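Only one protein chain is missing; all other protein chains are in place.
A, B, C, D, E, F and G are the chain letters, set down in written order, and residue numbers restart from 1 in every chain.
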Amino acid sequence: MELTVYLAGQIHDNWREELKNKVSSRNLPFTFVGPQENHERSDSIGEDVLGNQPSNLYRDHAASSINNFRTLVLMKKSDAVIALFGESYKQWNTAMDISTAIALNKPTILVRPESLIHPLKEIANKANVTVTSMDQALDVLAYVYE
Amino acid sequence: MELTVYLAGQIHDNWREELKNKVSSRNLPFTFVGPQENHERSDSIGEDVLGNQPSNLYRDHAASSINNFRTLVLMKKSDAVIALFGESYKQWNTAMDISTAIALNKPTILVRPESLIHPLKEIANKANVTVTSMDQALDVLAYVYE
Amino acid sequence: MELTVYLAGQIHDNWREELKNKVSSRNLPFTFVGPQENHERSDSIGEDVLGNQPSNLYRDHAASSINNFRTLVLMKKSDAVIALFGESYKQWNTAMDISTAIALNKPTILVRPESLIHPLKEIANKANVTVTSMDQALDVLAYVYE
Amino acid sequence: MELTVYLAGQIHDNWREELKNKVSSRNLPFTFVGPQENHERSDSIGEDVLGNQPSNLYRDHAASSINNFRTLVLMKKSDAVIALFGESYKQWNTAMDISTAIALNKPTILVRPESLIHPLKEIANKANVTVTSMDQALDVLAYVYE
Amino acid sequence: MELTVYLAGQIHDNWREELKNKVSSRNLPFTFVGPQENHERSDSIGEDVLGNQPSNLYRDHAASSINNFRTLVLMKKSDAVIALFGESYKQWNTAMDISTAIALNKPTILVRPESLIHPLKEIANKANVTVTSMDQALDVLAYVYE
Amino acid sequence: MELTVYLAGQIHDNWREELKNKVSSRNLPFTFVGPQENHERSDSIGEDVLGNQPSNLYRDHAASSINNFRTLVLMKKSDAVIALFGESYKQWNTAMDISTAIALNKPTILVRPESLIHPLKEIANKANVTVTSMDQALDVLAYVYE
Amino acid sequence: MELTVYLAGQIHDNWREELKNKVSSRNLPFTFVGPQENHERSDSIGEDVLGNQPSNLYRDHAASSINNFRTLVLMKKSDAVIALFGESYKQWNTAMDISTAIALNKPTILVRPESLIHPLKEIANKANVTVTSMDQALDVLAYVYE
Partner (left out) sequence: MELTVYLAGQIHDNWREELKNKVSSRNLPFTFVGPQENHERSDSIGEDVLGNQPSNLYRDHAASSINNFRTLVLMKKSDAVIALFGESYKQWNTAMDISTAIALNKPTILVRPESLIHPLKEIANKANVTVTSMDQALDVLAYVYE
């Protein structure tokens, strides 16, 4: 049994690559999908496809529609969702993605540093599992196959 | 990860063939499905299967029931829907297909010329992405794999 | 038992008023809801609320978002949907509304002139009932209480 | 037809009271519900009900479970959701509430200042309507009754 | 708490009237709804509304569409379904109505004479309760209020 | 794209075998599933598994529970349902199976002889397609691949 | 806003009466529903309605079908579910009722003594709120109105 896992969270460093390397070294049957990780491309995809927009508002609107299309396609194909919150950035997309997954009854793992316990308490309470590191998230995923 | 995409829209020219050729030249893992593209066959399928009907009303009723069966089977198998509106024809089936896909939470791309912005504004607002050409629609599809 | 009925269709004449008068003269327990019937207001509602937009595309986008909000609120409150197609206009919103209602398993009545039998055949096949006049639609509604 | 509206957003000032006053002066048939607005009570409700917890983590866990119960009860009773984002605070609950409402096909209005256009672009794209002030949100609500 | 109950079953005698009399003498808070009980009207409703049809096939098609509209409206308003099978007639609508109710998770009571145990065994197994008389069905309904 | 099709209907002759032979001679990518076709085994499966039951009522109850388990497993795996009504037998399971499929939004084909038009009119109106022979049903299935 | 609350749990003492008295003294707008609380009647309801059954197995089968009908009717009418576990009895119905409520996205409160923390840990993790006394459960309910 193979599982597809959506990786929600910020796209400012290469945490997804690190995760994939860890998984491959543990030889686990997971396929990971997620948002566009090239931040510039993610912001410009609307104009890249549709051409120049009249202002940043519309530039963002165009980009977000294509990013949301991508997320919807990939999340519907996924068997579980891992959402990583870090200490920087607004991360409202991360909150949106895990909340959507919870509402659709997708199994979810929330990864958040201890400093964020208080502001994430209601999301943590709704997620299936809350951990503090990606290694712990992988332990949870791996547990499905024990 | 392979994706199946339903191509809603008029069946009066070979735009679907052109699309498939473009995709195949870009080497993307999509399977395209859609309505019966032979217009005459689409209109006569009811009588072809059930025999002569007492009037055009019933001829159309018979054909539409089989066309709707086909659409339901194929749309349920699809991971996304592209709907193309052009400047001719009523295109109410196109509106029906994309609205059904939206109601079922299928990811959707609306393709419409600029001349149709006003009459399609409510559908465009509900679709995930609105573009003006099929090349742009393919760019959106391809973005899922970036 | 009272029923709320959503009236989908063009907003260019006062057919909804005529319908309400007929119902009130037949003393039937229906509440009718529907889209904004003042066409200008329907087109300008986005700018009326949000201020000037940079082009017609964005003016339409703003208006459509508010019209769709209204339709979603009212359709979810409705027990049935009547959709009227006439011989003028694109009427893609009418197609969208009845298709959405069908996908949500709402009971639907399609009203269409005989001249539109062919282009509406697939929608007619999916609606619960297809009639050619609003009086017939009322007969169908009234039949629920016989 | 009366409508119940859930007011998602921060609980640090009395914006909900101001909104209710505006509505009452416009004589609109809305009932507003929302989260516990007493911030201290919202944070201590877990210990208020269950007694002392071993650490802040568990204090937060207890409070969040009761806050989530309240939100679920009230959101299921609601016909629409207004979510207000401001310039302070993490506001992940606001993102969670509107994302949950969207996933459940509840009509939604997002209120956000222009400074937050970029980080909220994907949520704005999924909400039915995006406005910049609560007065505009009320205009949208009132439009349902025009 | 008042309950609305749909009464599925044949329309050839006045069993629904008898039931309503029994309920009223037991003073129970039920509202009963169901199909058109005037058999002739039920068969002719299509032509009554739409005019003459080219053959019995189309006469039946027209009538059935309006009967199905009525059933859908009323069953969605119902909190429970009682389905009565007797020893005469095909009664496929009764089988359709209770099966639809079961698929929609509506509470169901099947009433069938002992002579029909064998051919109704799979439906009986899926209904919540199976009884042999309408008095027993009423006992079950009344039990909800004990 | 391969499709799985559930074949609902009586189990007194070998119509399913004939169908499979026709499909195989037309080289179509269908897998057919359906109820237990050995009538005796279908009636005795409850006692075969659970041992003797105290009366025919309980014998039937035991058998029906296992037949319903089988049907649920197989229908959930199916992309479409063909339901055949003939001129003999009560055929209430056939009515149950197609009604369940319709309620679950599975594509359906009803096959019925002309003598049964009247008693099956409401089911026919809800099925996607109604035909009079299995060859016509196959034509409809094959049309999905044209 | 009034709320209906289903009270799942054992029926061997009068804890539901005590709860109703407490609520009435706190003047809260709740309507409580639940299973048949007369244990003997709950066990004999099948034979009371259907007559003598051939053995205890069938006596229990008849009773359970009517108890499940009652629970389904009442739980669908409920806005929240409180489930009480005590230290005696198997209480599998309590586990069934709260699990069903959770699967249907009904808000849930689990009440359990500390001695049962370990065996109820997975249910507690899925319920919205877990408390140890009925007074605490009432505090949670009352919090919805603060």
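Everything that follows uses one rule, which is that a residue touches a chain if its C-beta (ideal position, glycine included) is under 8 Å from a C-beta of that chain, and two chains touch if they have at least 3 such contacts.
Computed from a predicted model, the values in this text were never measured in an experiment.
J.: Touched by the hidden chain, which of the shown chains?
T.: Counted over the whole complex, the chain not pictured touches A, D, F, G.
J.: Identify the residues of chain A touching the omitted chain, counting contacts across the whole complex.
T.: So the residues of chain A touching the unseen chain are 1, 3, 79-80, 105, 107-109, 128-132, 136, 139-140, 143-144, 146.
J.: Residue-wise, where is chain D in contact with the chain that is not depicted?
T.: Interface residues of chain D facing the absent chain: 54-55, 58.
J.: Take the complete complex as the reference. Which residues in chain F touch the chain that isn't displayed?
T.: So the residues of chain F touching the missing chain come out as 4, 31, 33, 36, 38, 41, 45, 48-50, 65-66, 68-70, 72-74, 76-77.
Here, only the chains that are shown with their structure count from here on.
J.: Work out which chains are contact partners of both chain B and chain C.
T.: Chains touching both chain B and chain C: A, E.
J.: Taking each chain's centre as the mean position of its Cα atoms, how many Å separate chain D from chain F?
T.: Using C-alpha averages as centres, the distance is 49 Å.
J.: Name the residues of chain A that each touch 2 or more other chains.
T.: 65, 68
J.: Does the chain-touch network form a line, ring, star, complete graph or other?
T.: Looks like something else, not a line, ring, star or complete graph.
J.: What chain pairs are in touch here?
T.: Pairs flagged as touching, ordered by label: A-B, A-C, A-D, B-C, B-E, B-F, C-D, C-E, D-G, E-F, E-G, F-G.
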